[in-house]
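Right, one structure below, let's go through it.
One protein chain is absent from this view; the other protein chains keep their places.
Naming follows writing order (A, B and C), and every chain is counted from residue 1.
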Amino acid sequence: MKKLINDPDSVVAEALRGMALAHPELRVDHENRIVFRGDAPVRGKVGLVSGGGSGHEPMHGGFVGPGMLDAACAGEVFTSPVPDQMVAATQGVDGGAGVLHIVKNYTGDVMNFEMAAELVETEVATVVVDDDVAVQDSLYTAGRRGVGTTVLLEKIVGAAAEQGRPLAEVADLARKVNDRGRSMGMALTSCTVPAAGQPTFDLPEDEMEIGIGIHGEPGRRRVPLAPAREIAEMLVEPVLSDLDFTSAPVICFVNGMGASPLLELYLMYGEVAALLEKAGVRVARSLVGPYITSLDMAGCSVTLLRADDDLLALWDAPVRTPGLRWGA
Amino acid sequence: MKKLINDPDSVVAEALRGMALAHPELRVDHENRIVFRGDAPVRGKVGLVSGGGSGHEPMHGGFVGPGMLDAACAGEVFTSPVPDQMVAATQGVDGGAGVLHIVKNYTGDVMNFEMAAELVETEVATVVVDDDVAVQDSLYTAGRRGVGTTVLLEKIVGAAAEQGRPLAEVADLARKVNDRGRSMGMALTSCTVPAAGQPTFDLPEDEMEIGIGIHGEPGRRRVPLAPAREIAEMLVEPVLSDLDFTSAPVICFVNGMGASPLLELYLMYGEVAALLEKAGVRVARSLVGPYITSLDMAGCSVTLLRADDDLLALWDAPVRTPGLRWGA
Amino acid sequence: MTSLDSLVSWLRAFAASVEEQKDALTALDSAIGDADHGANMARGMAAVVAALDAQSFDSVGALFKKVGMTLVSTVGGASGPLYGTLFLRFGTSAGEVSELDPQALAKALRAGLEGVVARGRPEAGDKTMFDALSPALDALDAALSSGASLADALTAASRAADAGRDATVPMLARKGRASYLGERSVGHQDPGATSTALLVAAAARTLA
Partner (left out) sequence: MTSLDSLVSWLRAFAASVEEQKDALTALDSAIGDADHGANMARGMAAVVAALDAQSFDSVGALFKKVGMTLVSTVGGASGPLYGTLFLRFGTSAGEVSELDPQALAKALRAGLEGVVARGRPEAGDKTMFDALSPALDALDAALSSGASLADALTAASRAADAGRDATVPMLARKGRASYLGERSVGHQDPGATSTALLVAAAARTLA
């Protein structure tokens, strides 16, 4: 295992230390492993709390700041944070207008956030993000994973909270974004969890995994390595067949899994955009880069969000976080 | 070779196509492989042109926009662009106040920019960035490589040009930034040049290269893999012994080589910051992330810039590019 | 009667098994999950052992409340709330007593299982820890009601847990991360069922 770390057990704590030093505008609660907006709680504003396992940086800690999250809880690598963290985060951002929990749909995340919500006095609403079309949706299973849409949702809902919209409206908006977002991912290589010390799965030089999540879980199928053009088809097709994206402006997000350089991500974006154009999808906004990663995995994912004027205006609104920043 | 590409020979052209689609605010000259500010040439403003081999993204194309570069020429992977590109870029950004060429000190880059400068009518000044302390400086050699300081220089000098400072002043400022910046890099893994199809060098699981550049050249020495804390020492020590950084505010830049995730880069930043504090260096600003990369190489570099009030104000000034953005 | 001391031994024995099997649990989780089950359980049980070292407890309820809370607060992931709830409900069912008779022990374990079901909504055959724990408790109840000793009943329970764990191999996962793999989850042993079998085996070794 080749990583810039000291000790697999202290990776998260030490990365948070570095993040706190690099971003004095944020406040890091090292004991509880929470990244807070420097000015949290913001009076009268709905507080947005997210969190999850570490290893997806910049998500979520890098999305804390004006116009996006108020706090993010960092779990161990790929392991949901514990309720104590979420309780402290919720209390720390409670400005009197209630708090929204943004939870990716993983059993652990859902259960831990659930327990936290039961433990606080604060009025809490919860949105569970489940946008991964690689996973079949069913009432009798864990359902779909939460992946790329989370980034877009945190930005858009963050802008709405910043405008002073009330909790019920912010929560409805979050659900709307989730309902209209779909993702599909792939991996060229496995990631290596520091504590495990070796790649989560073996992937021969001439194969790749399609329908991968963000935790190094194997994907839905293993196929021969293919050119970017065909990879784009394997990602875009299932997204487009899951929801109609032709009748509204779309936000298109090509995400890197951590070890795929920007050169390749832009190339992928070109392929994805070409397919969307052919399918009659109008891309109104785009985002290209490693925003919801899976440690040192090479690969990418495609997320489409069926937007509307409100969503686009919220997308364009100022945001000032380590990971996403514009207009401020 | 596992990459999100179609054909090794078309990587640069296809990535530029994706970049153009993702950034409608920029103008891409596909024939000449130049990324232009959308509003270039800006009348009365000194034009800033940089460029170099591709494979270092977001540098340079991702640093084009208000407050930074006016144009960037993209060469083949790790290969300096040709004079024709630099000529077209120089003419395209010439707003009547002259043009500054920002050139990293590689024989190829220097010679090609030199030939371009001889071919244009425009008044051209040139700054050659040579900040890599891994390489011994000497009149009788190619001298030091240009690495991390390039990013800081393009930001700072870009802000000065945006303010309307004249060419001579902008060029002096660029030389000042270069004189005050020092870098040192390391690699955990080799990169793979698409056209070569295999890693540039073999690096066993338990070894790393210290004093690496950004083109997959082997470094100055190969040493056993070490914890982040020791790696930080191997990078910071030679930088601090090359120039005094204790008597001025410092901009500290921890850069990722392309495949090292942000989690690890923040952890490294924590180690670097601790060493600087111990050495009596006051970090006034920081930048952490993959900004000057080496394809899919895992590793990092540390750049320190001895700033002053003017440099800090220029650093803080608004910038609006795909790769660096704040205040706009 | 099972004393507080034996219950503490049970927990320590489970912690030791988890530590020993840490890499094996993570390897199972690598195949169909995210490669952290060993680290998660080891981190949690190490915290439990630290709590046992630091403090003594005057009732079964207090002991297991502490154990459950410790797991909830240190593990995270799916196993934190699930094992945490298991022990919390065990403690609540056991109450402020200093020892448990076999029926009370079985009842507390059953309450623990119900806690797992309330949290995670697993059903039989979903390929989760439920598939080891549920048959184990059925075997325990059956043995006890047919008059077996606690020792024999726990041995039967452990055998049933092992069988339940093994039976997860051919299952298609419907809960937890393994469910994302669909058909590809078939043919792999569930990590949570595996750690649960260790828990029941530790009980058979220490509580009888």
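Please note the rule applied: a residue touches a chain if its C-beta (ideal position, glycine included) is under 8 Å from a C-beta of that chain, and two chains touch if they have at least 3 such contacts.
All of these numbers come straight from a predicted model, not from anything done at the bench.
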Touching partners, among the displayed chains, of the absent chain: B
Touching residue (missing chain; options B:F36, B:F63, B:Y106 or B:Y269): B:Y106
Contact with the hidden chain (one of B:G18, B:G75, B:G258 or B:P290): B:G75
Of B:T149, B:T200, B:T293 or B:T321, the residue in touch with the unshown chain: B:T200
Contact footprint on chain B, counting only the chain that is left out: 53, 75-84, 106-108, 111-112, 114-115, 132, 134-136, 140-142, 145, 193, 195-196, 200-201, 213, 215-218, 220-221
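The rule is short, and it goes like this: only the chains that are shown with their structure count from here on.
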Euclidean distance of C-alpha centroids - chain B vs chain C, Å: 54
